[in-house]
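The complex appears here without one of its protein chains, the remainder shown in place.
And now, chain A:
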């Protein structure tokens, strides 16, 4: 058994006086809404007893587990409470789950991002459950007058064998909640898990399929007004003036005014990215009325001067250089070509120049990836009600804690007077890490002195920035006479972000290795996009390795395994960020499950593997060309994310990552002319649809007893290359530029 100290993150385990967000005032309706698993025989308790920030237990034995992190489809609202319930040792059917509000007093890292919710929360969640269990045991020991170490707990029942006494959690909830919080608690052996590792249904599924109000955009309050914004039509422009005389007279319009969201002198942090801070706000009674008024506002725009933003980049001093000008695809490409010639060396092993000079064969290939929009299905929105020195906010966002500071500063309201309720997110993928719309909503509410809900149209979202950067990479590989990889060189960069991870595979597996990166400043705002940087680097690295394996006359899986064997036995350099053994094992599992080496009439196969977010994922993609169209029959996933908390939900996440990755690789693209983004809605931005999705997706997990690592992102990056490599097998053509559809349109099969 593992001992956990409650001294670390102790606030999480201490008793709380009252939860924010009316946590103690729960109605029967709420219980009905939170109990979709199956009809609960226990019913609503008369009283709840609070054990810590995560757990309250009713006198009838019903347990409420607070889910600390925002839920955006990664299913943490089910899997995080499962971990708490496991250590509490309660029957899962007697658990109801409630979304916690942002509360930095009791919770740490209430984020969606970096695939870290389960990984970084695992011990904390277990400790919360084990602490409450220990307090229940202590209460029973005191009441029964028996030693605590003779008491056992099993699925919500406390028993003492010697005296034959037994009780359910509810009977001791009142007393146990008053017991001192233990300094140390025992955690279960992982082999004793009964909830973790079993598939539990999404606790919100019934509410989703019946259309209950769950999302930020569904928020409604008494007297609430609707707000929309108008932002500049091009990056590099800013608001000069506007004429709202016609819009003002339209029905239902309450007010139209200019707002400044984040002030120019505010020192932004990592997630305060926003390009357009001078906006026109339109406020009215209903969404449709506001949309109509928005269309007839006549605004004048002017060129934005260049500026520099000093930023706090997660503790590191950073500067964002924002150049003047209206960017276009061609000028960007030119700037990238120039920058690529003056890269910064990020890693060098051995003597790459000498090895390339001696090589029997050198392969050199260049790859590109375009700007991408996140396109969350739920358009950006937020509710805010600023009343004097208080602000009540609710809506979908990924990192409430990191937006709260900017909000507090902008409103002049102390942090403790700001409430942020986290609604379900209709998708995040990184976009909802940059919650400038929360600040916009609050500024509009403050001006109107009324509760308002800000809604972006699809067009506002797609043209408003915070995209994935535009990337470019050139690879070179040297093979000797025996087809051994003797040198490897990557030169990668982006506008504006450098995507390179210099210590990733095949670093560590090649004696002579050079990784160089560069970046080009841009006034187009970019930010995290599902598996940031990896979403490009996996595609290009794994496409290139496929080509190198072919040049070396080797099977692509064997080729990777040979390199991994070298990285394991005799690693080159320091700081390789992957475990070569785990990487190899995931490829071996994939080879077995996908029957690699077998062939089927008309089927072309591609393979790819990548490490990111502490996890390993690999795929084989099977496709056919039918009447000139690509049909994907099957994708086989092998994943090592350590312990899998909720297997079926984990599979769902990997299936989604595969579909998303195929869609993005095939169709995702934004370009610019004169600072104007090329696509504004789903009629031009092509999204993957059912007809293009794989017929079947199988997912297998490596079982290795490791603690859980990330899962929201790792299966996404490699599938881009599995597709590219399968397309090569089918067409004889390599696909170097995303999106692949542009090349497919030019080919005939």
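Note that in this section a contact is a pair of C-beta atoms (placed from the backbone, for glycine too) under 8 Å apart; a residue touches a chain by one contact, two chains touch by 3 or more; residues count from 1.
Please note the rule applied: contacts and distances are computed from a predicted model.
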| remark: Given "Protocatechuate 3,4-dioxygenase", "(2Fe-2S)-binding protein", "Transport permease protein" or "NADH-quinone oxidoreductase subunit L", the protein name in the UniProt record of the chain not shown would be "(2Fe-2S)-binding protein"
| task | Consider the whole complex, including the chain that is not shown, and state which of A:268, A:347 or A:424 touches that chain. | result | A:424
| message | Looking at the full complex, which residue from A:189, A:210 or A:598 touches the chain that isn't shown here? | response | A:210
| task | Check each of A:41, A:569 or A:690 against the chain that is not shown and name the one that touches it. | result | A:690
| Which residue of A:346, A:652, A:725 or A:738 touches the chain not shown here | A:652
| field | chain A residues touching the omitted chain (full complex) | value | 72-75, 201-202, 204-206, 208-215, 217-218, 220, 226, 251, 286-289, 291-292, 375-379, 424-429, 455, 457-458, 648-649, 652-653, 655-660, 663, 681-683, 687-691, 693-697
